[in-house]
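Beneath this line is the structure, given in C-alpha cells, with notes to follow.
A single protein chain has been omitted from the complex, and every remaining protein chain is retained in its original position.
We call the chains A, B and C, going by the order they appear; numbering starts again at 1 in every chain.
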Amino acid sequence: MNFEFSAEQIQLKDIARKFLEKEDSVKRARAVLEGETSYDEELWKLIGEMGFTATAIPEKYDGLGLGYLELCVIAEELGRSLAPTPFSSSVYLATEFLLKLGSEEMKQNYLPKLASGSLIGTFAHTEGNTSPTEENISCEVKDNLINGIKIVVPDGDVADFTIVTAKEGNDVGLYLVDLNSDGVEIVNQQTLDPSRSHASLIFKGAKTITLGSANEGWDNLQNILDRAAVLFAFEQLGGAEASMDMAKEYAMGRFAFGRSIASFQAIKHKLADMYIAVELARSNCYYGAWALSTDAPELATAAATSRVSASQAFNECSKENIQTHGGMGFTWEFDCHLYYRRCRQLAANIGSQSIWKDKLISSLERANQL
Amino acid sequence: MNFEFSAEQIQLKDIARKFLEKEDSVKRARAVLEGETSYDEELWKLIGEMGFTATAIPEKYDGLGLGYLELCVIAEELGRSLAPTPFSSSVYLATEFLLKLGSEEMKQNYLPKLASGSLIGTFAHTEGNTSPTEENISCEVKDNLINGIKIVVPDGDVADFTIVTAKEGNDVGLYLVDLNSDGVEIVNQQTLDPSRSHASLIFKGAKTITLGSANEGWDNLQNILDRAAVLFAFEQLGGAEASMDMAKEYAMGRFAFGRSIASFQAIKHKLADMYIAVELARSNCYYGAWALSTDAPELATAAATSRVSASQAFNECSKENIQTHGGMGFTWEFDCHLYYRRCRQLAANIGSQSIWKDKLISSLERANQL
Amino acid sequence: MDFNDTTEEAKFRKEAYEWLKANADLKEGPKDGWRSASEEEGLEQVKVWQNKLYESGWACMHWPKEFGGRESTPIERVIWGQEISKFKVPGGYLEIGQGMAGPVMMMYATEEQKARHLPPMARGEEIWCQLFSEPGAGSDLAGLKTKSVLEGDTWTINGQKIWTSGAHFSDWGILVTRSDPTAHKHKGLTYFFLDMKSPGVEVRPIKQISGGANFNEVYFTDVKIPDSQRLGAVGDGWKVSLTTLMNERLAVGDASGPDFQEAFTLARGQDLNGSLAIENGAVREKLADWYCQQSGLKFAKYRNISALSRGETPGPQSSITKIVSGNKLQEIANFGMDLMDSAGILRSDEPDADQSMYQYGFYGAAGIRIAGGTDEILKNIISEQVLGMPQDMRADKGIPFNEIPSSNK
Partner (left out) sequence: MDFNDTTEEAKFRKEAYEWLKANADLKEGPKDGWRSASEEEGLEQVKVWQNKLYESGWACMHWPKEFGGRESTPIERVIWGQEISKFKVPGGYLEIGQGMAGPVMMMYATEEQKARHLPPMARGEEIWCQLFSEPGAGSDLAGLKTKSVLEGDTWTINGQKIWTSGAHFSDWGILVTRSDPTAHKHKGLTYFFLDMKSPGVEVRPIKQISGGANFNEVYFTDVKIPDSQRLGAVGDGWKVSLTTLMNERLAVGDASGPDFQEAFTLARGQDLNGSLAIENGAVREKLADWYCQQSGLKFAKYRNISALSRGETPGPQSSITKIVSGNKLQEIANFGMDLMDSAGILRSDEPDADQSMYQYGFYGAAGIRIAGGTDEILKNIISEQVLGMPQDMRADKGIPFNEIPSSNK
C-alpha cells in the first residue's frame, strides 16, 4: 500500500508550485480582480507551455499522456496560487467531456488545441437561481439548433466553445457549441470573485454537435461532474492550505500585549482547527484522486466526499484567516479577501454544498442497497 | 415595558433556591440515582408543603392561584437542583391537562390533591422508538376501555393516574386512566437518568375517562405540549446555568502549569460560549414565560423557541462542564454526570430537538402565511 | 413581565411620536429608509435634521440641558430609538461627537471649551472623529505609539492612526498619544482634541475587502496642538480613553444584513434539489437555529432595557450581540448564496437583489467579527468582566513601554 503521490508526482507538484510562485500568480489574480481583463493571458500561455493543460490528454492527441494524479497535484497548486485562468473550465470540464464522450473526430479536432491551451472550452449549465435538475433545464435543442439562456458560465466570455446541457424532447443531452458561431450572444457577468471571469450565454438558434447519446446525457453529466469535483476539491484544498499558512505567518509576526498573538490559545486553537480541517480534506482528496485515476466504482462517493470536505476546509480557513489578521484582514490591500472570494467562487462553480452532501448520501444509499 | 420577573417572583425564586439548597436536592438526586427508590418521597412532600405544586392551580381548587410566571421560576430552580421528584409529570403535564380540558367534576376531584402533592399524575404518549404522530398512535379506546402499550412514561411507576393518548376510531383522543385500576400493568424501566423514574404501562381493557372532545384531541395535545415545553425549558435553563457555574467554580480552583486553569483562553472562551448559550436561552425562556402566562397567540412559536434554545444551552453546558473538569468530570463521584444525564432525560421527555425545531418552523410558517 | 409602557413611558412615547410625525415621514415598509445620493449630501441632510432636533429639544437626549441636551432617562432614550426607527430620517456622522467626544469634553474640558464645542456638537454643526487605533495597536489599543512631545505650551504629534471613520469630513478629532515611552504601558499616554484642519494631518481612505471605503488612515507629521487642548493630566490618557471606549462597545450594534426573516423568505420561494427549500429538513433546522439566536438577542435586549429602566447596570448584551450576530450573518450569507447555487455569486447592481444582500452580508460579517473588538477579545471580556475569571498572563506588565516586545526582532 502506498497512499501517497509518487516521487515523480511530488516533483511535478513542486515544479508547479515554484513556477506559479515565480510567475507571481497571486499578484496576477489581484491584477485581474482589480483590472479590466477577464483572465491573465500571459499566465495562461505559460501554463500551456509548461504542459499543465496537456497533462491528462493522451499522447495521440498531442497530450502528455500522464494521469489524473498528476492533474490533481497541479490543481492543488493552481488553487494555492489563485491562478486567474480558465484552467478549471477548460481542463476539468470541457476536456473531460470530450475525452469521455467525444467522437474520434471531435477528439482529433479539439484535444490537441486544448492540450496546448490555444483553445479554451467551458461548460454551461445553470439557468436560474437554483441547482439545475433534469426537470428544470429549459434550453432546447431542435434540429441541431439550440435556444435558451445559461446565466452563469465561468469563462463564458473567454472560451472558444462550450459544452452545454439542453433538452431534446424530454431528455437532457450534452452538446458542443462554438461560441464564435452565429446565434450566440455573450454577456459579461460580474461576480463576487472578479479574478475569475463569468458570462451569460444566450443561444438563439446556434448550431450544436451532440456529445454522447442523448438519452444518457444526464448520467454522463453526473459522471463528468464527479470527475471534475475531485479536481475542484484539489484547488479548494490548495486555497485552504494557503489561507492557513497566511494566518499562521501573520500571527507569528503580529505582536499584541507584548507577545506574538500566535502564543494566545484562542489563535493557537483556531490554527489547530484549520489544520485539522485541511488534513481531513487532504486525506479525502487523496481518496478522490485514487478513485478518479483508477475509475473506481467508488468514484461518486469519493468525489462527493472530497468536494464536501475541501469546501468545508476552504470555508473555515479563508474566513478564519481574515479573523486572525484582525483589521488588516479586512483591508483590500491584504490578500485575505482574494481567498475568501475564491472560496465562494469554487464552492458555487459546480453546485452548492447542500447538493453535494445530498449526492454523497445518495451514492452511499446506492452502495448500501437494503 | 418590563421584561423581567416581578420583585415578588424573584423573591419566590430565591425562596425556592434556598429551600432546595437547604434540602440538598442535588445530593438527593444522587441518592435516587444510586438507590432503589423511584423518587425522593420526602422532598416531594416538602415541595408540596412549600406550595410549589399548587402554584398555578386556582384557589377554588385549593391552589395558590398564582400564575405561570411563578411556576417558571420554580421550574428553573428545580432544574438547577436536579430535584428527583415527579414534579414535571404531575404539574406541567397532568395538572395542565385537567385545568385546560377537564370537566368541572374532574377538576374538583383531582386538582385539590394535585395541588397538595398527595396525588401524582403523569402523561403517557410514546409507543415506539420514534416520535408519536397522529398516525402511529396505536393504543385504542373502545367503550371507554383502553388497550395498548406506552413504553416510556416518566413517573409511570409512582403516579396515581395518567393522561394517555389513544385512538377512538380515527381520532386521537386524550383520556384519564387510574393507574391503580384493573387492566393496568406497570413495568419499571431503567433509563440513562435513574434519578428520574420511568415505566412502561400496559393497558388491557382499563377504564378511561375522556378529556376534552375526542376530535380535538390532537390539537389540544399540541397546546398542552407547548405549555409544558416552556416549563421544561426553564428546568433545562436551570440545569444549564448550574453546569456552567460548576465549570467556572472548578476552573477557578484547579491549577495546572502554575496557574488557575481559568486563566487559559481555551477555558475562558469555553465558559464565554456557555454564558452566551445560557443568556440566549434565558432570554428566549422569558419570551416563552410571557407567552404562557398571557396565553398569547405566539405561544407555539415562543414555546418551541425556548425549548430548542434551552435544550441547546443545557447540552452545551453539561458536556463542556465535564470537559472543563477533565478526568475528575469523568468520575462517578463528581456531580457533572448527574447534569449530563438529566440533560438527555429532559431533552427526551416531550420529544426530540429535531421535532421541536420542525415545530418552530411550522409555527412560523403558519404565522407568515404567504 | 410585560411589553407595555408605564404611564410615564407611554406619555413620553406619545410625545416623541407626535413630534416625529409632525416633522418626518413614516417608513412605508421594512426596507424603506432615508437615502442620500452621496456622502456630502447625507452630511448636509443630517446637519439640517439635527438642527431641527436641537431647536425642538430632541438633540443629545442624554446630555445635560446646559449644553443643548435633554437629560433624558436611559429608558426614554430607548423609547426614542424605537419611535425614530419608524421614520425616514437621515442618520450617521454625529455618533462619535455626541456619543464619545462630548461626554469626554464634559468631564475634562474647561468651561470655555465646553461652551465653545458642545453646542455646535449638539446642533450637528461640527463633526468629530476618533483617533485611537493604530496599525500596531488594535486589540491591544494601549500599545499605541503615536508620539507627543511637549515644548513650551505646544505639543508636537507624529505617528499614524487607522480605522478612523469620517476623518475626511470631520472638523475635530479626539486623539490618544504616547507622551512617555519609558513609562509603563498604560501610564505614558496623553489625550487631546484637535482641529482636523491642522497642518500636518493627512487623511487617506482605506479600501475594504468589499471595495467600499468607510474608514481612513490618518497620518500626523509635526502636528501642533496647544497644551490647552489636552484632556486630563499628562500620562492619564488611558483613564480618559476608558470613558470613551465604554461608549464605543455599546455603539457597535447588530450586524446589518440578511437575518432569519430574509433567509426564511428566500427558502419559501426557492427550490432546492427539485423541491421547495423550506421543505428540506436541513434548511428547517438551520432556520430554527438562527431564529432562536435572533430571538434570544432580541429578548436579551429587552431584558437589558428593563434593567436600565429599573436603574440597574445593563449586562454584556452588546458583546453577546456582536459575537452571535456576526457569526450568524456569516452563516446566513453563505447559506443564501448556496441556496441560489451557482448563481449565488452573481453580482447585481440592484442593492435589493437577493444576491447583493447576501454578498453584502458575506463581506460585512467578516468585518463585524473584528470591528470594535474581535470575537476573541469580547470572549475575554465576557469571561473576565462578567464571569470574573482571571486575566491572560501579561508579557507587558510592569515593564517600560519601550521595552515591551513588539516584534520577533
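Everything below uses one rule, namely that a contact is a pair of C-beta atoms (placed from the backbone, for glycine too) under 8 Å apart; a residue touches a chain by one contact, two chains touch by 3 or more.
In this text, all values refer to a predicted model and were calculated from it rather than measured experimentally.
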Displayed partners of the chain not shown (whole complex): A, B, C
Among B:A247, B:C336 or B:L360, residue touching the chain not depicted: B:C336
Option touching the unshown chain, where A:T305, A:S318, A:T331 or A:Q345 are the choices: A:T305
Hidden partner chain, touching residue among B:Q11, B:T37 or B:N136: B:N136
Among A:K150, A:R259 or A:R342, the residue in touch with the chain that has been omitted: A:R259
Subunit C residues touching the omitted chain (full complex): 280-285, 392-393, 395
Touch list for subunit B against the chain that is not drawn: 125-126, 128-133, 135-136, 151-152, 189-193, 198, 252-253, 255-261, 264, 266-267, 315, 319, 322-323, 326-333, 336-337, 340, 344-345, 347-355, 357-358
Absent-chain interface as seen on subunit A, which is shown: 1-6, 69, 248, 251-252, 259-260, 262-263, 265, 267-269, 271-273, 275-276, 279-284, 286-287, 289-290, 293-294, 304-305, 308-309, 312, 354, 357-358, 360-361, 364-365, 368, 370
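Heads up, the rule we're going with is that only the chains that are shown with their structure count from here on.
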Subunit B-subunit C separation of Cα centroids, rounded to whole Å: 42
Averaged-CA centre spacing for the pair subunit B and subunit A, given as whole angstrom: 51
Set of subunit C residues in contact with two or more other chains: 376, 379, 392
Residues of subunit B touching at least two other chains: 265, 269
